[in-house]
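Have a look at this one.
Here we show just some of the chains, and they stay where they sit in the whole.
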Amino acid sequence: MTAMNSPLLDHCPSTLPAQAYFDPAWFEAERARIWAREWVPAGRIDSFPDRTIRRVEIAGASVIVLRDGAELRAYHNVCRHRGAELCAAETEPLRGKLVTCPYHAWAYATDGRLVSTAFGTPTADFRKEDNGLLPVALRLWNGFVFLCLAETPPAFAPDIGIADAALSLAALDNWPMDRLVVGHRLETTIACNWKIFWENYNECLHCPGIHSQLSARVPVYAKGIMSPAESAETAAAPGPVYADGAETWTVSGRPCGPVFDGLTAAERAEGHRFVTTYPGSFVVAHVDYVRAMTLTPISPEETRLKAEWLFLPETLARPDFDLSDVVDFASTVIAEDAAACEMNQRGLRSPAYVSGRLMPQEFDIARFHRWVLERVGNDVPNLKAES
Amino acid sequence: MTAMNSPLLDHCPSTLPAQAYFDPAWFEAERARIWAREWVPAGRIDSFPDRTIRRVEIAGASVIVLRDGAELRAYHNVCRHRGAELCAAETEPLRGKLVTCPYHAWAYATDGRLVSTAFGTPTADFRKEDNGLLPVALRLWNGFVFLCLAETPPAFAPDIGIADAALSLAALDNWPMDRLVVGHRLETTIACNWKIFWENYNECLHCPGIHSQLSARVPVYAKGIMSPAESAETAAAPGPVYADGAETWTVSGRPCGPVFDGLTAAERAEGHRFVTTYPGSFVVAHVDYVRAMTLTPISPEETRLKAEWLFLPETLARPDFDLSDVVDFASTVIAEDAAACEMNQRGLRSPAYVSGRLMPQEFDIARFHRWVLERVGNDVPNLKAES
């Protein structure tokens, strides 16, 4: 019997059906109902230079993000005339405050209004006001640009595993997020469905077997759990988060630079704070640096993964700054998780595997599964009838 | 208000729906109802040597064209026994006036009759007369071989933008078409749906922005129109077709050899005459040479394009003949159009783009869209229900 405040599940629920991880129909449903309806990350604010059009891809859609001074706007990368692509390059200068289609020279203002049809002379039935650029919702959070393709975007809802949304939204308020810059970037494609990545992220039963370095650093991980609350023993006597006096996720255990000023004592003691923004990203904030992870589904069985290490500019500038001490630690964890995810993906293609069972420790996977199912809806593609 | 004889549209119709340009179901419907039912080009008559079997591909079907003296015949490249391919090479000699299957040696006469089943000894229920080669309709026009997979081929109907079919069919009668030979060939695959190619072909709104060399040569093109009739100003005072005394589509503007003998004064003044044979080719006839363009859909988003420059043999033989002066001019136009088509294709994959609007100047696109829809029929795949 688990204690009243234990997060452990009181039964072993089934997982999602196997085909949720490879069936193209599931993938299309998820793209339309999750990726095209939720807020997904598009990059750090400083990757969108002023007076520039930048092309980004979101849920299979090509989007242009314009920056004119402080103002960022996003539109679908398509002309209303006959559907030509407006911006072919990664970035283009914003010439004369107009977005001009390279095909027939239709021109749009930065607020999206159609300004000119060039040599085309529309008749009265054509209303310019109905033929402006197609807008994409945009919001900033802690220096990250998020986009949402939905006409009516949902609330922006980061997740720290507790029910209070306001607390989650404010979780990084004591970190100097807007001042951080990218000091290192790692990109890789892993051969698994995007949900496999999140399942692996949401449990630590695999930590002792898969992550030897990380489990040596974080004693509760070595017990196969994510937090002291999961076990009566560790709940009663939590002990320090890190072994051997380490303070952060670096190979040496030492911070890579000065500890952030504004953190509370509790935040310092925490060592790492994970903030999840389903379906596309999570941030892990340490006392000395922050890591942002972004994932993008490429196909039912391929997911693009991007890791960005964020630092204060003055930390990066220090003569004794040791980048590899920082990035080697999490890079090892990322590589171990990627291999585990691919092993999981290969296995569940077995025609005999219908679905699995979650262990009580996999409560965050259960929560993630509910999050997915609430969005994909009742008409999710069913288990294939046995043929 | 446009004049009574203006070709301009009196409203701005919608384009075809976006998925017409990438949906595999549309592609299959068009292959079955357009490409497999209309006359499509198979090459110049002189590319089919006497006493030879040549393999060509039409609408995804492998076809053999046999030439025995003056007679050309076309058949599906398949044996009636168990479906083996009859001809694996590009060309094969026609041995002993028989087409013999290389698998089990069934032999067919050049008129398609099954002559022998070799070691197979069919019972009485097998009727040789029901098991001949499967014929493909063939016709010659101006030295071009056209094939049609339909059992009942439609009328052969070239198009010069006017309603009189007889005039269109005769449009090249004053050109020495049967004597022309290929002097240069250019082949390329462009990343767009085949209809995008025709839409680009059917309007000149893009000319000022896309074709600088061509617009400098042809003054009406620089105004974004295809002919003087599209504008009251140019209709009233058409002026010469070409700027600076040029006579044809060469870099220098000078003919590449003697002007064709039989042309009328009006035909000479015209400078270029476009004859379209939907869905697979057009010919542009100049006073000194002819260019034939052939397109072949490879997939919903890939189209193979072939350009052939045709000359009188004596023109090619002249010591001062300058091939590059001829081919560089149109090659530039082709490359510019290909880039524009690919830009259009990329853009209309945007999930937010449902369909566009035609400008009044795009009357020939509207006509082409009707031509497509009449053939694809009422049960064209609908817009995808929003999921």
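By letter and in written order, the chains are A and B; residue numbering begins at 1 in each of them.
In this text, a contact is a pair of C-beta atoms (placed from the backbone, for glycine too) under 8 Å apart; a residue touches a chain by one contact, two chains touch by 3 or more.
Bear in mind that the values here come from a model prediction, so they are computed numbers and not experimental data.
J.: In total, how many chains does the complex have, if 2 are shown?
T.: Number of sequence copies in the full complex, not just those placed: 3.
The working rule: only the chains that are shown with their structure count from here on.
J.: Report, in whole Å, the distance between the mean C-alpha point of subunit A and the mean C-alpha point of subunit B.
T.: 48
J.: Sort out for me which residues of subunit A touch subunit B in the complex.
T.: For this pair, the touching residues of subunit A are 28-29, 32-33, 36, 59-62, 76-86, 88, 102-105, 117-123, 125-126, 131, 134, 149.
J.: Using the touch definition from the top, list the residues of subunit B that touch subunit A in their complex.
T.: Going through subunit B, the ones touching subunit A are 9-12, 15, 18, 21, 199, 205-206, 208-210, 223-225, 340, 343-344, 346-353, 355-362, 386-387.
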